[in-house]
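A single protein chain has been omitted; all remaining protein chains appear in their positions.
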Amino acid sequence: MDQIRESLLKTSIGTKRERFGRSITMAALILIAVVVISIFYFIASKGLSTFFVDKINIWDFLSGKTWNPGTTDAHGKPEVGALPMIVGSFLITVLSAIIATPFAIGTAVFMTEISPKNGARILQPVIELLVGIPSVVYGFIGLTVIVPLQRHIFGGSGFGVLAGTIVLFVMILPTVTSMTVDTLRSVPQYYRESALAIGATRWQAIYKVILRAATPGILTAIVFGMARAFGEALAVQMVVGNAPILPTNLTSPAATLTSILTQGIGNAVMGSMQNDVLWTLALILLLMSLVFNIIIRVIGKKGELK
Amino acid sequence: MNAKLTNKIATAVLYLIAGLVILLLAGLLGFILFNGVPHLSWHFLTSPSLAFQAGGGIEFQLFNSIYLLFITMIISFPIALGAGIYLNEYAKQNIFTTIIRTAIEILSSLPSVVVGLFGFLLVVVKLQLGFSILSGAIALTIFNLPLLTRSVEGSLKSIPDLQREAGAALGLSKWETVIHVIFPAALPSIVTGVVLSAGRVFGEAAALIYTAGQSAPALDFTDWNPFNAASPLNLMRPAETLAVHIWKINSEGIQPDAAQVSAGASAVLIIAVLIFNISARWIGKALYKRLTSAR
């Protein structure tokens, strides 16, 4: 029998290496999946024990207005109403996104449509740098600039919804802007040319054609920014005041899910009810990031259909 | 109102918005640098922090940040590389791949504080690793993996299939082709991705406060035995990083010069991010040149 024929029927070193490579890369991928699953499992099992082990009514938890896990109210129930933090988180997130959106779109339009040269040369690198700035730095600036300013203008402590909103607005602005720029750049050039060719002014081309075409991408950028704002912990915690009460106006101190969480988790004993309720806040955060994820997916799908 | 006038007004408004944003962003950078840089000195960078008096430095925190980044990259790069290779080279379009891609997508959008809390629960408490460099590195790895994996996958995807066919036609297995042909060709862009992610990891704090801890015990820079408690290389010691330090002294600190120390530390962080951003591009370009140049 010839040698080649025999070698064809044996397992070659190539095949062995292929099996090895395929297995270890697959193991790496599965490891990531396992991590994601365990994050959900661990946080959900901790977070749900508030309701199943400590027997706290889920509705009371979500709608209660007093947060004071160490004490009980007149009926002997623990005071664990998470509504102030839920409201605080949503309020600050939505407000910062509302302020950031026009600035982000305006700047992005300026960078891509009005002055592409300066946009690419000056603004782009600055924005990229700012996207990478650690959030504690934003928090620190909020603490040294925004909080004293708020105190000076509106009185009070200076900590509160307004300070948190401004810090988050500045923090998400670079991210939303740079994602919007990417979207606008992906609008085909002939859209602009055909709009201008039929006699539209530049603004008409921008407003009626380019921004319409880029709407799904811009929405994605905004939701992405909101997700970042909602999940931001330290920068907000440094300026928001961390008072778990329903905010009555923009300058009153407030708390967010993340701020109460970072502050409290080190102080409560593992397994106690005071600790479990904090994990429930973490679970809400986790679920909200899932919701933001789904919204982005839905926008992406709708954008594809067009 | 006629179209031309609207166009003029709109353009003016856009100039105004862009101008405001430039002012804001420049002011932000300027504020940190003007407040922080004067505070930077060799003494500041190389002396330990002080809890109650002014004049403390950031020596240990700076070292911890760098060391933690290093350990994080050692753990996360091989995993991201493996996962990226599998996704781009082996994964077929099926339900398994879709689930895993979704999982990675979700992981990348999780707030870092949630990742930190998970690290705290699993690594610090359940696995009893305590507040340590290792716990912190594991949390940062989880935080870093999705983006790094995607960047590796993207880099591999940019290498044309012609190269894969070339390897296959020579009787090389896909793995051999990927490791020796595709990976080297993708290296410039992979390195760019790694350095950019390093910048992100370097400034992360929320994932660390309950994993690497909030204290920076004194280090003995003459003791390089990783099993000694005071050794800088010890993996099991708590390690407050620069970013955590900024948070800590601002929310609970009682140093009289907390603002100055924070400003200095913030400037260091920003300069680090700047260095990471610039070097990412520079290293990528240099590597690409070396790989394709006519030597």
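Odds and ends about this structure:
We call the chains A and B, going by the order they appear; numbering starts again at 1 in every chain.
Methods note: a contact is a pair of C-beta atoms (placed from the backbone, for glycine too) under 8 Å apart; a residue touches a chain by one contact, two chains touch by 3 or more.
Simple rule for what comes next: contacts and distances are computed from a predicted model.
For the chain that is left out, the UniProt protein name among "MxaA protein", "LutB/LldF family L-lactate oxidation iron-sulfur protein", "Indolepyruvate ferredoxin oxidoreductase" or "Phosphate ABC transporter ATP-binding protein" is "Phosphate ABC transporter ATP-binding protein".
Remark: the absent chain touches shown chains A, B in the intact complex. The residue from A:L9, A:A74 or A:I198 that touches the chain not shown here is A:L9. The chain omitted from view is touched by exactly one of B:T97, B:Q163, B:S215 or B:S231, namely B:Q163. Within the complete assembly, B:A185 is the residue of B:V21, B:A185 or B:A207 that touches the hidden chain. Interface note for the absent chain: among B:S173, B:S197 or B:T241, the touching residue is B:S173.
In the full complex, chain A touches the omitted chain through residues 2, 4-5, 7-15, 18. What chain B contributes to its contact with the hidden chain is residues 160, 162-163, 165-173, 176, 180-181, 184-185, 291-295.
One rule holds for everything that comes next: only the chains that are shown with their structure count from here on.
Rounded to a whole number, the gap between the C-alpha centres of chain A and chain B is 17 angstrom. The residues of chain B lying in touch with chain A in their complex are 3-4, 6-7, 10-11, 13-15, 17-18, 20-22, 24-26, 28-29, 31-32, 35, 78-83, 85-87, 89-91, 99-100, 103-107, 109-115, 117-118, 120-122, 125, 142, 145-146, 149, 171-176, 178-179, 196, 199-200, 202-206, 209-210, 243-244, 246-247, 250-251, 259, 262-263, 266, 269-270, 273-274, 276-277.
Considering their complex, residues 14-15, 17-18, 20-22, 24-33, 35-39, 42-43, 46, 102-103, 106-107, 109-111, 114-115, 122-123, 125-130, 132-137, 139-141, 143-145, 170, 173-174, 177, 200-204, 206-207, 227, 230-234, 237-238, 258, 261-262, 265-266, 270, 279, 282, 285-286, 289-290, 292-293 of chain A touch chain B.
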